[in-house]
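This structure is in structure tokens; I'll ask about it shortly.
Only one protein chain is missing from this complex, and each of the others stays in its spot.
For clarity, chains are labelled A and B in written order, and residue numbers in each chain start from 1.
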Amino acid sequence: MGKLLQVKNIRKTFPGVIALDDISLSIAPGEIHTLLGENGAGKSTLMNVLTGLYRPDRGEIVFDGEPIHFGSPRDSLAVGIGMVHQHFMLVPAHTVFENILLALDGVPNLYSPRKYRQQVQKILDEFALELELDAPVWKLSIGAQQWIELIKLLVRDCRLLILDEPTAVLTPQESARLFQVLTRLRDQGKSILFISHKMREVMEISDRVTVLKKGRSLVTLARGEYDENRLASLMIGEDQIPMWIKPACNYDELALEIRNLSVRNDRGLADLDNFNMKLYRGQILGVAGVAGNGQKALAEVLTGLRKASAGRILAGTRDITNNTARSSYIAGIAHIPEDRKSIGIAPDMTVDDNLIMKNFNSKAFRRWIFQDRAAIHRNAAVKIDQFAIKAGPVGNPVRYLSGGNIQKVIIARELSEQPAVLVALYPTRGLDIGSAEYVHKVVIDGANQGMSTILISEDLDELLKLSDQIVVMFRGRLIGSVDPQTTTREEIGLLMSGEVQK
Amino acid sequence: MKLVAEKREMTSRLFRFAAPLVSILVALFVAGFLLLAAGVNPLQAYLEIFQESLGSLYGLSETLVKTTPLIFTSLGVSLAFRMQIWNIGAEGQLYMGACGATAVALFSGIESHALMITVMFVAAFLLGGLWGGIAGVLRARWQVNEVIVTLLMNYIAILGVDYLIYGPWKDPKGFNFPLTAQFSDAARLAEYFDTRLHSGFFLALFCALILYLFMERTIWGYEIKVIGSNPKAARYAGMRTGLAIFSVLFLSGAIAGIAGFSEVAGLQHRLQHGLSPGYGYTAIIIAWLAKRSALGVVIVSFLMGVLLVGGDSLQLSWQLPVAFSYAFQGLILFFLLASDFFIQNRLRLVRGERHA
Partner (left out) sequence: MLEILLDATVRAGTPILFATLGAIINERAGIINLGIEGLMLIGALAGFAGTQASGSLLVGVLAAFFAALLAGSVHGFITVQLRGNQIVSGLALTMFGIGTTALFGRDMVGLTIAGFERIAVPGLSRLPVIGKAFFNQDLLIYFSFLLVAAIAFFFYRTRWGLALRTVGENPAAADTCGVPVLRTRFLAVTIGSGIVGIGGAYLSLATTPMWIENMTAGRGWIAVALVIFASWSSYRALAGAYLFGGITAMQLRFQAMGTTVSAHILQMLPYFCTILVLVISTIRLQQGASQQPESLGQPYDREDRK
């Protein structure tokens, strides 16, 4: 029983970043091999090398005993390596059939629609997937879309399936279903390379685990040779995870009240549907839910980026429904957006300039119509010190900063006017542990000082650790509320998939 | 062996500076072949260009005369560029500005020189701004592609001016030529050194300075830069992007409109057919070449002025169609875009490996 895939001393760099330093691992046929590592350890980069998207600077890949080089995704597909990416490789405007058809091998240019529709339908039936071939993909749920990605691999008869954080968008129940399928595929002789940073899943599903840290492969262990603690310490090393003391919330003063709020999108569907919520001063309110159930709409309507079609938002006694973004900020609502790089910063401008993006008009930073650059720079110096931002040389465009530091710039900017409410949308997504911990510290420090936080996250561990109370969103409504001290992941999972509490 | 492109860590400073110059030189080289193919001796032609434009005081003054509208229009276009907005309509906005100034000159009956010039300027500013502003409203309100709108409005503006000068504004003493009556002395800008160089040139330099201060020192310049860098982030920060889009296109058009004012008040002293040989289009090249520098705009405008004056001369001596300068400008752009690639990336020869 030889090795299916061998990776030897792979190195990959990008301008200014060593993504992969010295990676070696091997995968046997018919095994589920997990790649464990925190965000930024190099998992995704390695996968892109294996699927021909990136070219390694050094190192060797041996597939089925033969050294091999991937010039493009075509090459890796040709030997039977397929991948389900974290960001789906689907065309939302095309139908299910069209998306799968393109992935099929050997389809002639003038193809017979009937023949191939039958073929695709057969596979869908085999996995008991209720998907309409002619449905446009944008109509499908994220979980369903991921299944399509998986089908695309299966129709090509891939021998090695790579899954990149597939459970990020699934409820616990859906994840269980996925694991069933993966186990079945493994028993059929296929190999699965599973990427995760979630300890629980790793323990459940892996035959072998390779731990990545800072671009290096530390060790490969087989089932039985590890437990959660060993993996955790390997993954994060000797750094002590500081335990932040979370203040208990008094529930005395209402910071925000949302009554019967509805928000419609351009297709006329309700993103938020009769949403009700109360937020108290100093409270950290966790909002759980599978992405796409209205979280973004909630964040946007609270921060004045979208209009409500019905309902009210009250801050104290003031009605701030349908405020503009600027007046929301003035009313004391700060916002950490979902996608740092694409909507959080002005990438070509300096840290100084980015830090004053929200209050550049204030008298502190200008004299009449001219900007007071000295004052702006002083402000930046203070914030850089306060938030320990690694900003690089003066005049450095902010896009060169690491993800964690960019998030710090955004946080520094948002908190500069001591907001009463912070709306944080997936704030630690894609951050390494150190940076994620920093975000948590900011939230807790804020709670200590009376700031309320609405923490919208898909990381149940994070929510359980930080929140005073966790509410669950489903299809634009708040369908349940649990106490983090007493709830279970299963209970939250059920709510996330829409099972209303009794 | 395979040629592979890799992103550079830091864009090469040397390349960034050299690129515009190299592009122009390479374009000259390639254009030379085109000229050869059309029966024109490129070396002689190029020599003539420089002799005519720089070889004498009069030539230099003519160059500056052409540089003037180029500076205005390029400033306008580059202002829009800073916010990632494509104003392809500088040509039409120039025409509209000229139109406004002419209307005041011919029909207002103002006798005071200072007042007349001021009102003409304001009219040109407003009309050019209106022309750009229409595209601005469409873009701000409905996200209508401003490239196509501003461009089509060029055709409408030129036809509109044609209508006026073939029709109601035609000079009764003009022998039926498509032009208006001449302006009174009150409506003319001062000229210098017995040449056609007029006050418009100095106004253009002043305008460049104002725009520099505006972009680099004011809060509005900051706002424009943020929106240009990331419109979504700007929106999230509470900036009113719709208003900014309209304002920028209005201002951009207004500045191009001043070019029109400068041409009719300072140079031609009437409104006539073929008022502009495509200054508004050349402005796009200049703005792209000069990137974000007002000083760069002035310098590159001057270089283009040299080429245009030379081109005029070549038209006489070699029957080179005036439109040929467009081909040359197109070539410059192509090579500039290609050089942009080398600024961002470096090439590397990779040893061949056995493929799957």
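Following the convention adopted for this analysis, a residue touches a chain if its C-beta (ideal position, glycine included) is under 8 Å from a C-beta of that chain, and two chains touch if they have at least 3 such contacts.
The structure displayed is predicted, hence computed values, not measured ones.
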Option from B:24, B:258, B:271 or B:284 whose C-beta touches the chain left out: B:284
Residue of B:28, B:122, B:152 or B:299 touching the missing chain in the full complex: B:152
Full-complex contact with the absent chain, from A:9, A:24, A:72 or A:119: A:72
Selected residue (touches chain absent from view) among A:107, A:133, A:232 or A:314: A:107
Missing-chain contacts mapped onto chain A: 14, 51, 53-55, 72-74, 77-78, 83, 85, 87-94, 98-99, 101-103, 107-111, 113, 136, 138, 152, 266-267
Chain B residues that touch the omitted chain in the full complex: 7, 34, 37-38, 86, 88, 138, 142-145, 147-149, 151-153, 155-156, 159-160, 162-163, 166-167, 281, 284-285, 288, 319-331, 333-334, 337-338, 340-341
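Convention: only the chains that are shown with their structure count from here on.
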Chain centre separation (chain A, chain B; CA means) in Å: 46
Touch list for chain B against partner chain A, complex: 4, 7-10, 217-220, 222-223, 225-226, 229-230, 232-240, 353-356
Residue ranges of chain A in contact with chain B within the complex: 14-16, 55, 67-71, 75-76, 78-79, 303-305, 324-329, 335, 337, 342-349, 353, 357-358, 360-361, 366, 369-371
